[in-house]
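Data first, discussion second: the structure below is written as structure tokens.
Here the complex is missing a single protein chain, while all its other protein chains stay put.
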Amino acid sequence: MSIYSYIALIPLAPLAGFVILGLFGRKYFNKSAGIIGTCILGLSAFLSLATAFQYFFVDGKKDGIFHQLIPLKYSWLQFSPNISIDMGAVLDPLSVMMLVVVSFVSLMVHIFSLGYMKGEDRFATYYAFLSLFTFSMLGLVLSINIFQIYMFWELVGVSSFLLIGYYYEKPAAVAAAKKAFIVTRFADLGFLIGILILSFHAETLDFQTLISRLTDPQSSQYLSITTASFFGITMLTWGLVLVFIGGAGKSAMFPLHIWLPDAMEGPTPVSALIHAATMVVAGVFLVARLFPVFVFDHAALFVVTYIGAFSALLAAVIACAQTDIKRVLAYSTMSQIGYMMFALGVSGKGGEDGLGYMASMFHLFTHAFFKSLLFLGAGAVIHLVHSNDMKDMGGLRKYMPITHITFLIACLAIAGIPPFAGFFSKEEILLATFHANKLVFCIALFTSGLTAFYMFRLYFSIFWKKEALLHGEHHNEGTLSMKIPLLILGSCALLAGFVPISSLVTSDGAELETHINILFSLTPVLFGIAGILLALNLYKTENDKPQKIANVMGGFYKAAYKKFYIDEIYLFLTQKIIFNLIGKPAAWFDKNIVDGIINKMAGGTAIISEQIKGIQSGKVQAYALYFFLGIIGLSALFIYILN
Amino acid sequence: MILNDFFILMKQELMLLLIIFILLILKVGKDRSNESLLHLINALLFLNLISGFIMPAEGMLFGNMFKTNALITLEKNILNIGVLLISMQSYSWLKNHKHLSEFYILMLSTLLGMFYMISSGNLLMFYLGLELSTIPLSAMANFDLEKRASSEAAMKLIISSAFSSGLLLFGISLVYGITGSLNFTEITPYLTAGPLQIFAFVLLIAGFSFKISVAPFHFWTADVYEGSPVAVTSYLSVISKGAVLFVFVSVLYTLFKPLAELWYNILFLLSVLTILIGNLFAIRQNNFKRFLAFSSIAQVGFILIGISGSSQMGTASVIYFVLIYIFSNLGAFGVVSLVSALTGNENISDYKGFYKTNPMLSWVLTIALFSLAGVPPTAGFFGKFFLLIAGAAQGNYILITIAALNMVVSFYYYLRIVRSIFMDSNEQPMVKLYIPWMPKLALFICLAGIVVIGLWGTIYEYIFSLSTGF
Amino acid sequence: MNGIPLTHILFVSTALFFIGMYGFFTRRNMITILMSVELILNSVNINFVAFNKYLYPENLDGVFFTIFIITIAAAEAAVAIAIIINLYRSHHSVDVEEAGELKY
Amino acid sequence: MNLNLLLLIPMLTAIAILFCKGLKQVRMTALLGSALQFILAFFLLYNFYEERTAGNISQMLFEFNYSWFAPLNINYHIGVDGISVAMILLTAFVVIAGVLVSWTMDSLSKEFFFLLIFLSMGAYGFFISLDLFTLFFFLEVAVIPKFLLIGIWGSGPKEYSAMKLALMLMGGSALVFVGLSGIYFNTNIGGLHSFDLVQISKFRIPMDAQLLFFPFAFVGFGIFTALFPFHTWVPDGHSSAPTAASMFLAGISMKLGGYGCLRVATYLMPDAAHAYSGIIILLSTIAIIYGALATMMQKDLKYINAYSSISHCGFVLLGIGMLTQTSITGAVMQMVSHGLMTALFFAAIGMIYSRTHTRMVAQLGGLMKVMPFISAVFIIAGLCSLGLPGFSGFVAEMTIFMGSWQNPDPMYRLATILACASIVVTAVYILRAAGSAVMGPITDSHFSELTDARWNEKLVAVILIGGIVVIGVLPFYLKDLITPGTQEILLQTGQALMTK
Partner (left out) sequence: MNSGTILFYIISAFILGTGALAVTTGKIFRAAIWLLFCLMGIAALYFWMQVEFIAAVQIIIYVGGIVVLIIFSIFLTQKSGEEMLKPVLKRSLFSLFAVCFGFAFTFLLIYQYGFHSGSIPFQPGVAAIGTQMLSTTEHGYILPFEVISILLLAAMIGCIVIAMKNKQTEE
């Protein structure tokens, strides 16, 4: 497929940007770095749109089905004739959609940052990191090889580490960066072992081959992986669950979500890019990528479903109690991703069963726009107020009209109010869940209500509530470069729902007929509206109702406010258990036992030599005596031995 | 023509006699300044060394009382080299010694004794050579006439050597009683592993072991080395030890061939004991000479392992090692003797910060010590390696392992000195020493030997080709 | 010849040998130690002569060995005594225990 | 090409240094010499490829065989295969970096550089020698200079560390010696015992001899590469040594051990290797995990890196113990990668220490602001050591994991999983170190007037990072270079426990 070969540029352009800006940016063009980065990204965004167009509407489809195309493939590291790490690019609905999302949102963020990060003395470094991240994310979505995905997976992790720790002088930022990296690293361990298991049994690392082998019940590989088992669970399940753990780590699923809220220490545009639109959905992407295999293993799908559902609920509850606006957004992200996860979990393959898959992808798509929009809006707000806390805000609508409108759109979208983008995707999800799993459906429904509530709680407390008490200086809402992305994304949030994802990105590549069922979709919308009204009632104007409710809730509220103490538990586990009970003893053992023995041996020799020095007494007669005894002893010994 | 080959075969001994008489005549004649005398003597010794290499001959005289061949000539030459080096090194000490020529007469007569001992084919000649190489030595040990330590050392040497020679003689008498002959060739057939034979044999072994200071017959070594003048100490530790080792090998391999199993086991025990004792004592020493005494004891332990290999490789490795050992040990002793002659310091602790003031000497000393420790690329590495390989040929890997691990201990104490030379700080290190050209030359020769003998494989090949199998 | 078995003579020599050795071990005066050495050497001489006479009369190796031993004993004694005298100058004593400064 | 050049050039350089006067001449000479080595190494690589592409498939190339001690059938026999070439390249990199990093070594500079170059000669000799005697000779040549380097120019309890290092390494070589003598006397090639590696590999040593002498050889070399529980020289030695010496120690001399384990122990005694692989894997796994855990508790940057070296070299032994084609390849790659990476790390630490005069993590902080370059180097080294894709560490470790997993025994699987788990711990300690030492607020006011890297330090960073990144991005070059060698070794190890 040589005509696609230009897509190599899509990831490589940002890489070039990273190299140039990283090496020379700081010294030579610190000011113009933003422009350069943005232009480079503009190029790859344009290319990905072009790719999408060409793939979806020109030649992607063969007899009604979207086929997988592999335009690029280079053998990178060959372990053995059939196990080898290849580098390349794959084109299928999934990857193309992700391409568009990633490059587009990234472009928006680049533009937004032009204004937001203006005047930073590490401006170039910032853009270098952004480009690095974009490169790795694009590489990730294009991966043709499970190991390639792992590599970019790690790269994404590290670039997020760098970006979160961008304000390296803030200890909180550094801590957050470390936390994010280590937690995801821990999850990646699962991913790695999963890869080892799958690749060992499938005898390949290549996605296409792997999927084809593990989904064909006749193939020897399928037999080996399903027959081999550990603790009574088949290797297939092990492999998939471990891989899912990797995804859960990146996508902040319970219990690996703890890093996400803290990650908000990073610059806000970064949160918009990484922790809303792109990196956090990598987990979903991974599961979707291996979906054909997952379908064959219900145990794994079961895990996916319930983890997803629980995370969605938990996050929503916590979000209601947070006061830091970015944290609220973070938890809402987690909750939405939970949606995508269990949507995948309840889905089947092909035809109507594939609805969940489609819905999940659809939600991923729409969510990317409105969530990044929310973050950028929040960024604009913070830029103005210089604070993350709701308490310092309120009544900002007259200072920042554009932000206000776009933010409202986004909130409506996420709350699932028609005709905004969120409505369609969420509706599909609920539909799919309803057919598959009633319990999860209820959770989802309740969660959507909560979502609407906390989003509007956020909205009202920022833009309404009390009169803003801004101290005299600048009351503009930032530069043009900050407004434009807001507007663009706002329109996307408005319209993205009408993109015919159902006909493009489906579990089996075939078109999927969807129909809006008014009666069905009434319920979620009602839930949403209910949440909105509640928020309106509580937070429209300043009053003490929230406080009362909080008091009524009492412990539960506190728990939610404290994020159910999960951080503390982790802290206990790491600090107390790992460090004190394992690390310290290991160090002590090394210092005192292993090394001690060796030093003791040396010391012992010295002591012995001190002890025996007496025989060299300086008395010549004693010497003669030893001499004589030596002779007698030797001869006696050997006469005894030889006779 | 007997007289002719008498002159050819005994040329080295005759050369020594000649020098001794020259010295006597010079002594009775008008006395010269020590410097000129020293130069003359060293020239003579050099001639003596050269003469050793010309007209190598093979044969025996006086009914196998004296025999010589290429190997024996080589051994004597090695000893000659050592003696020359020692006399050059002790220049600074002898320069202002009253009894210069006597010292040389005694030294050369002991050397003569060793020569006779090496070429002896007869127990009587062997015994005489041994005594000739012992009695004047104990007189030499007393040559620091004013020093208490010196006379104590001499006393210990003469008394314990008298004791050991008494036991040796008792053994010889038993051998004579058993075999009825003193001639090696006639003795060998009669030797069987009967109790009395074993006893006699052990007595003889003890006599040898005393001279090469094998535990538990080594106790005199440290005290004598510490007390005697440095020149004598180095002579003791290198020349007399080397000579006896040469004899030891040939005697074991030829005379006591029938008792091979017996002496293999004895050597096994003795070598382990010797290495252990040597190392354990060397760790703690502060006096440099005493330290070198114990380290040389440990070295002898390694040599015994080589001997126990009981093969042509064994002989070759021992001779090769002795050659290397002469250069390395004299490298170390050369520096020590210079320092003690010029400053009177003999303690290791005095060498702290030595490198600051005397880098040249420090490097010589360090390299010599490395060679003793057996660190490549110095020759000592090759010497030790071949000794142990020769020992391993018997397949006794316990012995080899013990030895190899003991090498680590020996590293400790050699490195200890290197440490105090280079690393330990010292508020008043030794002064910069002025070194006369002769000792300097000697030191350089030692260095050259240490470097060349190892890396240049031909030397070992030559020795190997000469050495007799088992 | 008289009927003394060789072993009796050897008994005498061996006994003398160990008597000398006892003296060597116990005496504290260096000169007496020297005397003990002389005893040891003499016992060896007896051995040689006896062996030569009783076992190998055909040639005189033992006898000659004895002669040389005696000579050497003389030389040894001379040197030893010289050393002892010198030591006496510095230590003002001929007690072995006194001369034990070099040790350990 | 003539491999003797690899020994000749360092020797001449060392001699030349002895005749130099003053720091300037000395360091210029040293730099010149090491640059020559550098060029030579690449020239060797080029020639190697030439030969191979020309279809020369003989196991060893550029052989040179000179009878050294004929009576004992000891030869000075040298030659290279892919593995040796890789190692030689590594050495060249570290040497030039070491010379550059100690550019301002003004106390006893002549001796310092002399020893440095001398050490490099030992390393080259070790890697090219095909005769066990020659190999052993160079192995020991490479020990004593370390003692002097640490003892004279070191810091902290330098005498103690130097002595400990020297003695433990000598103990290792003593064991090696026993192993070698065992090999020697159990070979019979044309009626002669032999030290010749190639000949011995053709001749199968009897099983009982293998079982007896494999432990000696393996443990002996293992001590060099920090085999648990003989690793305790590593922390003290590395932390007391001057920067260049630390780079040499961790970068090269620990690799001598790994190379020996592979080339001597495993290659010549394959059956024993199979018999003992369980124990090897147990020990190496312990080393990996326990090294990593112990690292978490360290407070001194050099100690951190030293302990992490224990953990990383555990990977090498693990790869060797797993005895699959891929894992052994990975082991070699890990040797190279760890050599470069740890050298870089020590260089960075040295640069920081030379400015701040402290290595305590607690006392450092905020260096990113005052010395961005050095901090960046530090972080890059850290990322490489925690196995970030794009750097060499990732490739090597993944290859080892892949290879190890091919070994279907459940216990071996468990070992592999534990080894994988260590990468998380690695992340923890690396990030702790980087986070508090380089990032965060400036802890000490006088840090703020410190200067950033000088040209020589920048050059060091560029050279080493260059190597790391090239391996990390284009690993197939390295892999193709060493694969034939590892295949040869694996064929030796008889049973085809290869990847399917």
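We just call them A, B, C and D in the order they show up, numbering each chain from 1.
Everything that follows uses one rule, which is that a contact is a pair of C-beta atoms (placed from the backbone, for glycine too) under 8 Å apart; a residue touches a chain by one contact, two chains touch by 3 or more.
All of these numbers come straight from a predicted model, not from anything done at the bench.
Displayed chains that the missing chain touches over the full complex: A, B, C (touch as defined at the top). Interface note: of B:Ile72, B:Leu112 or B:Ile172, the residue touching the hidden chain in the full complex is B:Leu112. Shown as candidates are B:Phe163, B:Phe184 or B:Phe199; the residue that touches the absent chain is B:Phe199. Looking at chain C, the residues touching the absent chain are 2-12, 14-23, 25-29, 31-32, 34-36, 38-39, 42, 45-46, 49-61, 63-64, 66-68, 70-79, 81-86, 88-89, 94-95, 97.
In the full complex, chain B touches the hidden chain at residues 2, 17, 20, 61-63, 65-66, 98-99, 102, 105-106, 109-110, 112-113, 116, 124-125, 128-129, 131-132, 135-136, 139-140, 142-143, 145-146, 154, 174, 177-178, 194-196, 199.
By the touch rule set out above, chain A reaches the unshown chain at residues 621-622, 625, 628-629, 632, 635-636, 639.
Everything below uses one rule, namely that only the chains that are shown with their structure count from here on.
With centres taken as mean Cα positions, chain C sits 97 Å from chain A.
Separating the CA-averaged centres of chain B and chain D is a span of 42 Å. Inter-chain spacing, taken between the CA centroids of chain A and chain D, is 36 Å. Touching two or more other chains at once are residues 602, 613, 616, 618, 620, 624, 628 of chain A.
Of all residues in chain D, those touching 2 or more other chains are 167, listed in ascending order. Against chain A, the residues of chain D that register as touching in their complex are 164, 167-168, 228-229, 231-232, 290, 293-294, 296-298, 325-326, 366, 368-369, 372, 383, 386-390, 394-395, 398-399, 401-403, 405-406, 416-417, 420-421, 423-424, 427-428, 431-432, 435-436, 438-441, 475-476, 479, 498-500. Against chain C, in their complex, chain A makes its touches with residues 613, 616-621, 624-625, 628. Residue ranges on chain A touching chain D, taken from their complex, read 26, 75-80, 82-83, 147, 150-152, 154-155, 158, 161, 165, 168-169, 171, 174-175, 177-178, 181-182, 185-186, 189, 192-193, 196, 199-200, 203, 578-579, 582-584, 586-587, 589-590, 594-595, 598, 602.
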